[in-house]
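One protein chain is absent from this view; the other protein chains keep their places.
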Amino acid sequence: MAVITMRDALNQALREELQRDEDVFLMGEEVGAYQGAYKVTRGLLQEFGEKRVIDTPITELGFAGLGVGAAMAGLRPIVEFMTFNFSILATDQIINSAAKMLYMSGGQFKIPIVFRGPGGSAFQVSSQHSQALESWFAYFPGLKVVMPSTPADAKGLLKTAIRDDNPVIFIEQERMYGLKGEVPEDPELTIPLGKADVKREGKDATIVARSLMVPLALKAAEELEQQGISCEVIDPRTIRPFDIDTIIESVKKTNRAVVAEESHPFCGVGAEISAEITERAFDYLDAPVRRVSGADVPMPYAKNLENLAIPGVAQIVAAVREVTYS
Amino acid sequence: MAVITMRDALNQALREELQRDEDVFLMGEEVGAYQGAYKVTRGLLQEFGEKRVIDTPITELGFAGLGVGAAMAGLRPIVEFMTFNFSILATDQIINSAAKMLYMSGGQFKIPIVFRGPGGSAFQVSSQHSQALESWFAYFPGLKVVMPSTPADAKGLLKTAIRDDNPVIFIEQERMYGLKGEVPEDPELTIPLGKADVKREGKDATIVARSLMVPLALKAAEELEQQGISCEVIDPRTIRPFDIDTIIESVKKTNRAVVAEESHPFCGVGAEISAEITERAFDYLDAPVRRVSGADVPMPYAKNLENLAIPGVAQIVAAVREVTYS
Amino acid sequence: MSNGATETRSRAGADERSGSSAIAEQPKASASTPGNEESKKLKRDQKRRLEDTDRETLIQLFRQMLLVRRFEEKAAESYSLGKIGGFCHLYIGQEAVAIGCISVLRPDDYVLTSYREHAHAIAKGITPEAVMAELYGKAGGCSHGKGGSMHMFDSSVNFLGGHAIVGGQIPLATGVSFATKYKGTDRVTLCFFGEAAVNQGSFHESLNMAQLWKLPCIYVCENNQYGMGTSLERAMSLQDVAQKACAYDVASEFVDGMDVLAVREATQRAVERARKQSLPTLLEFRTYRFMGHSMSDPGNYRTRREIEKHQERDPLKLFRATLAEEKILSDKDFARIEEEVKAEVDKAVRFAEESPEPDEGELYTNIYADEQ
Partner (left out) sequence: MSNGATETRSRAGADERSGSSAIAEQPKASASTPGNEESKKLKRDQKRRLEDTDRETLIQLFRQMLLVRRFEEKAAESYSLGKIGGFCHLYIGQEAVAIGCISVLRPDDYVLTSYREHAHAIAKGITPEAVMAELYGKAGGCSHGKGGSMHMFDSSVNFLGGHAIVGGQIPLATGVSFATKYKGTDRVTLCFFGEAAVNQGSFHESLNMAQLWKLPCIYVCENNQYGMGTSLERAMSLQDVAQKACAYDVASEFVDGMDVLAVREATQRAVERARKQSLPTLLEFRTYRFMGHSMSDPGNYRTRREIEKHQERDPLKLFRATLAEEKILSDKDFARIEEEVKAEVDKAVRFAEESPEPDEGELYTNIYADEQ
């Protein structure tokens, strides 16, 4: 298996799906001539031409809506947000058009579209350019939300998302584009949406982590191993639909759970996971579910403050020790 | 004390604050000549004139941003969204400008603005016009979020919100405008933000309900009283800042909690409350916190389906019986 | 304006193109206070256009306008009886626009519009039964009762809604036309919206993309001069909607929306441009809403007198008069058509009354395509 970056894994997925289906096209700011602000779309304009790789004006609401309309008429758009921060301008079309169209049309109009781009914390770009929005989208029935944490997952999940007949919010972590990992060559490699992945097995505590927090959770698990605490690390990978069963199964075994996320805590995905675990596995819990979340503040610019705002290995370790009363 | 509707209580609050402070002005679609789409602003144009009561074009992003700018320059805008459904178009200015300005300017620019209007479920207007968005706004540090359930609370909280130096999201329930209740005449009546209100005392179970669910929770409590189950009903009133202490205090007494909300469940405020209760009162809980939420579907138009989508007294009763194992 | 597609506009002379607010007044004046001269001239134009239209089409146009008029009257009645819930935005007074525009389309062309869409839905081929049943929130409705008054859909006739966020359908329609071009077809997309929607950013963003990418989308602004209770003047700094096309180099026309044949003619030109050259057009039809914004509108933002003045140019009345004068239809014919239309509307109501409520299980269907 080739070892490639998250960036290149995503690029492969896009290339393969564009090759596979004429109805798939890619649009967004700087996805073409510029080769993508983060180079995820490198080479695609050259290979597929201007018809299928389209540079848009800076009009997020407009081109998001255009994408949804194109999907209504039978195409399968991939709309890139240069970063998900800018999707805030397009939420009306994502929520009111993409997510609800199938339902309010009584099942007549499915919207096979992928909205993708980097999300979560970036490097020193302050609060308007550094935030986690997955809970916003996951709140709405009709949308699917995906957040990969490895190159292989990224490729397999993106290919599935593009083939899915529903609107999918696909959030790539801006800080993880350079992350390397093994990726199978298989052009038919797809990973089902709604299936969590146990990234590490363990018996004393369950750590549920997504996106940027997965590698940190694995590091924490190693540290804890030294301290004699065996952690199971689960990456839900898809936030909606959410594979709660895999998590409950694990918690019934470990009786303890920690949720790690870089997002704000209030009404975040961690809150949902914590509530769900408690509702379904209350009698198995030896300790309350602990959340390790990003600081409940807008993201500051200064490096030292930014570092404090994003959870690290230490906080995850501490939380696990807390739930294991060790 | 006069018995008036929620609509008139809000109208009084607006009038009194407009009288009290020259820097307060009101803007939105149809707030003036039309007297408000839901008549909350009735008479205000006549009393305060076109300078202070301004009808806007249908440009939610534009006038929300205009309001934030006016606040930067020292005014205290009240921006009405005809319904909060339309605030989705303005989220960029609400989140990226209003919520973050004070922080990213290092404390130099406070944004004293109120975004208000009806939210939650309406009557048979389908999915684009019937949804609960409080969790969206409550997710972001920098915003305050208020949801009154009685005319007196509505008046006292709105007056406080207008005097608050922070951006406040004030969500009125579209179905409750006609609800009547006693409201003190006192023009200085204000209710602090971040203070929950115990609407009914009880000892067997705690029901946390907000907005539309409060009257239903009280009805449920009465029914349960007949069945020998005594319920405490708590209305947080403010979602951010959230008065968790009052709720924890209650749960330590009742050892059981149910959260009732009309919003979708996933990453909703109920999830946050459930997670918080478990984190802080785990050892006091005799049963897992139960959530009674709106159906996890876009709001349908047909009356029979719509009724099924919104939680009723029966579901709240059932949930309480579940947590009390009765 | 460019592409010389300004027939109607250019009547008023060159300075009309200068973008000064002066012109903004011209069309407004022409439509809202029809002088005697004006209406004589309109009559002449209409006669001229009559010649170019075959009898069958003329009758069909009249029949359809009458049908949607009676349909809306009946909807209002059912609403008052509490049989229809939610909002209910009636189209009475604007019939010439939807009927005229859609009459020149091919069945495989697309239509998207706002919440004020009953007439458009019927004109595009959804049965009055299915539309009325949707208003009733019944299983037999065109959206199976899930969409309601503001969200009519029918994929089989290429009617793509029914959208309730002001301006929301504009980027969607732009995307539909993007898809027809992408697929190499010559299908045209018609997008209706009110003049107040023009103030939304989505209008601005869409017209730029449409001209930039040469999309076969026709943007139809139904300028009924009010957005709810707010008159054009109170919401728009430059009230000449067609003129706004100049900011995007999009072709545009200002047309009398009370004259169904003028509407047809202008739409035909736009359809040509879209089909043959794959270019967008902005059409402004000046019309007027005779009823309230929705059934709950107190309507105290305008005078009876103003409404009556506009009712003198009731599109149905105007067209009927022309057809009579030209002896295309006799009083007997009109009576017969009234009969047929009444029967059709009654049938729609019966169907709606008898259609069952959606099955309760429907609450949880159509959320994701997978389960389909």
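For clarity, chains are labelled A, B and C in written order, and residue numbers in each chain start from 1.
In the analysis below, contacts are C-beta pairs under 8 Å (C-beta built on N, C-alpha and C of every residue); 3 or more make two chains touch, one makes a residue touch a chain.
For clarity, every value in this text was computed on a predicted model and none was experimentally measured.
Among the displayed chains, contact with the absent chain in the complete complex occurs for A, B, C.
Of the options B:Gly32, B:Pro57 or B:Pro148, the residue whose C-beta touches the omitted chain is B:Pro57. The hidden chain makes contact, of the residues A:Gln128, A:Asn166 or A:Thr254, with A:Gln128. Residue C:Cys246 is the one among C:Leu50, C:Cys246 or C:Ala324 that touches the chain missing from this view. In the complete complex, the hidden chain is touched by one of B:Asn166, B:Thr190 or B:Ser293, namely B:Asn166. Against the chain not displayed here, chain B makes contact via residues 25, 51, 54, 56-57, 59, 61-75, 77, 92-93, 96-97, 101-110, 112, 141-142, 144, 164-166. One chain is missing from the display, and on chain C it is touched by residues 1-2, 17-21, 24, 199-205, 207-212, 235-238, 243-244, 246-250. Not every partner is drawn; the one left out touches chain A at residues 29-30, 33-34, 37, 55-59, 61-62, 85-86, 88-89, 122-129, 295-298, 300-305, 308-309.
Convention: only the chains that are shown with their structure count from here on.
Looking at B-C and A-C, the interface holding more C-beta pairs in contact is that of A-C.
Comparing the CA-atom centres of all chains against that of chain C, the greatest distance is found for A. If you average the Cα atoms of chain A and of chain B, the two centres end up 30 Å apart. With centres taken as mean Cα positions, chain C sits 38 Å from chain B. Between the CA-based centres of chain A and chain C the separation comes to 42 Å, rounded to the whole angstrom.
In chain C, the residues that touch at least two other chains are 143, 145-147, 151, 163-165, 168, 201, 367. Contact with two or more other chains is made by residues 61, 92, 96, 103-104, 141-142 of chain A.
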